[in-house]
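Apart from one protein chain that is not included, each protein chain of the complex appears where it belongs.
For clarity, chains are labelled A, B and C in written order, and residue numbers in each chain start from 1.
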């Protein structure tokens, strides 16, 4: 390990490119040449898409420009690479009326369990304003009343952009988003859906689950794209239920799964561990 | 507890009827009057359907006829009740080419982990014959070659009926059953589907799961009715997968879930713990 | 089902007594005689201890005194029975410095996910005071500084008794309790221990887990008795970890398990579902 100095920093290098021979050695050679210490390295070759993915946790004195130039020279056409510090990234949280996912994120941020800055919470209802303000975080109401979906989403995206967040977290934000909205935050919107997708897409999944008589219920965190509940899945979890559960009891029990899945997914995303390839995620 | 004598037996009384006040006390009074000891009692009121379900494990000297007559007198119209010994019930297993669920049942039966008699295994392929015969159980081939679905199912059901099984277990029997077949074994056919239903109904669920990029895969045991993969669910379980899993790797990992879910479901069914109400199961 | 009137109430009857023939029928007969509707009934015979346990959810117009007198007459010597309304029971929460379990309970109580009244939070440190007060619940500091364990526990129990709680919840209260303290709240103190007991009893269980190289970590909710981490277990859960987890990472991941196990256990206790028999719990 290198000696830590005032100039020593920690950054994550993410590479995503068509697979080719020698990629690991090329990239690690460049890091080596830049005298950067590799604290952790993970890579994956997706044989379906023929793509290579690598996440490298680096420590040292960075010359970002030269490092990226070296990578640009070494890597094949069509490569994506990004060098990023993962300290205190910013998120904006969107909510409607349910408190549990929001509360979990507020608690984790307030007590050091999540290294993130919640810049703002925006709701289309005012119900959660007191909770947010108790944690000394600004709450903004962007009501959808009397607005078309397009108009509301426009106001929403404008409000979000004021805070330049790294990610937008939908903590039970119960609105369907317009393509215009989604396209402005590509691979930056994380949603929690209250079912183990692809089961029970759409509205009232717990009621659907109850009607079907399933013995597990679950939650799915995913990036949002333009197909409802069809974006790349980041994480899923389930709990067992039985015949004693009404739809309401499922809903209540499911809340703990939802908040756990959302916060653990967000952590992976913030740690720059989640890559998207088509409709899939690779988590390194 | 009663003293055990040569005449002392253990039986399960199952009651399923419209809910009414005093049912538990009526039924237990009758058991008490018959000097039967209640080893275990479980009941449930399904407030959706307004039905009452009770499973009573009784020990003593039974006069079945009088007990059932007493129940008939005491219970409301439209009640179902059944008194059954659960020792050495008989099953017939239907298979195609996959060995894992079958093998698990054969092992459990052979080494005392499941109190059941596997009267016969019937396959539409001959591949698993050697495995079955290694366990000294008769294997019957009922090939579907050159037959319509109806013709094949007719031969199948005739063959099954030769063994008068308590239950028919589809241990990865990869054929869609005709209504004629299903109606002959109402609530007696248990199937294992290789997905967490209602996700991935139909063919090749692991390939569907892989294409969708899910992070859990699972299995569902259910009673078979006439809607494909839509019968009352008995049990479900899942395991976590990640981006390193190909469809084939999912299939392989899923086999352990399938066999566990099938054998645990069968155990519950054999223990007379599973009640069916509409498209739901109540497991007492 | 009975018609609901202004006088109709819902109560839980709990019975725990030496097993005998006819208990279910005796108890349900009494309920029937009192024209009480049984909404839900669960019972269990523990063949190890020879004890019978029954939880009956009743609805109707209650004459508590006569009902209990009838039970007293019908049940064997040494029976325990209790009739209780489960609405808005009161708890006092004890904390030290960790926020996650406390925060989860505060959130659940504030947003209707737990039907309980948190009468007070008492800490031996002041750190969590702001969090508690944000939820408009009184926080009391009972510092242990300069006090013997006995002196501190005396102050603590006096403070607790001011609020006459139904239960005392140790939400990561990091103090060993004196027998004097414990004896005052017999079967009323619920603790969350941050390991899957009986593994890693005592201090720093995550560090112990890390040293041992385990692949699962967990949490255990239990009633407190006078043997450290040895009281009757109510609930346990685990998560999988791997070689990438440091002790600190385990600690962080474990917090979600701890809070889930504690709050789900508390719900079962509040619902009067948890019976204690020796060092075991029966959860009906």
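Here is the rule we use: a contact is a pair of C-beta atoms (placed from the backbone, for glycine too) under 8 Å apart; a residue touches a chain by one contact, two chains touch by 3 or more.
Just so it is clear, the model here is predicted, and its values are computed rather than measured.
Engineer: Among C:38, C:235 or C:253, which one touches the chain that has been omitted from the display?
Structural biologist: C:235
Engineer: One chain isn't shown here. Among B:68, B:86, B:107 or B:247, which residue touches it?
Structural biologist: B:107
Engineer: Among A:22, A:78, A:112 or A:146, choose the residue that contacts the chain missing from this document, as touch is defined above.
Structural biologist: Residue touching the chain left out of view: A:22.
Engineer: Where does chain A touch the missing chain, residue by residue?
Structural biologist: These residues of chain A touch the chain that is not shown: 1-2, 19, 21-22, 24-25, 28-29, 31-32, 37-45.
Engineer: What residue numbers in chain C mark contact with the hidden partner chain?
Structural biologist: 44, 46-48, 196-200, 211-216, 218, 220, 232-238, 240, 242-244, 246, 279-283
Engineer: Can you list, in ascending order, the chain B residues touching the missing chain?
Structural biologist: Residues of chain B in contact with the hidden chain: 99-100, 103-104, 107, 110-111, 113, 131, 134-135, 252, 255-256, 260, 263-264.
Following the convention adopted for this analysis, only the chains that are shown with their structure count from here on.
Engineer: Counting only chain pairs that touch, give me the topology of the graph as line, ring, star, complete or other.
Structural biologist: complete
Engineer: Could you find the chain whose CA centre sits the greatest distance from that of chain A?
Structural biologist: B
Engineer: Could you tell me which chain's Cα centre is nearest to the average position of every protein Cα atom shown?
Structural biologist: Checking distances from each chain centre to the full centroid gives C.
Engineer: Copies chain B and chain C touch; is their interface built from the same residue numbers (over half shared) or different ones?
Structural biologist: same
Engineer: Please tell me the distance, in whole Å, between the geometric centres of chain A and chain B computed from their C-alpha atoms.
Structural biologist: Spacing between the chain centres: roughly 42 Å.
Engineer: With chain centres taken as the means of their Cα atoms, state the distance from chain B to chain C in Å.
Structural biologist: So the centre of chain B lies 36 Å away from the centre of chain C.
Engineer: Could you tell me which residues belong to chain A and also touch two or more other chains?
Structural biologist: Chain A, residues with two or more chain partners: not present.
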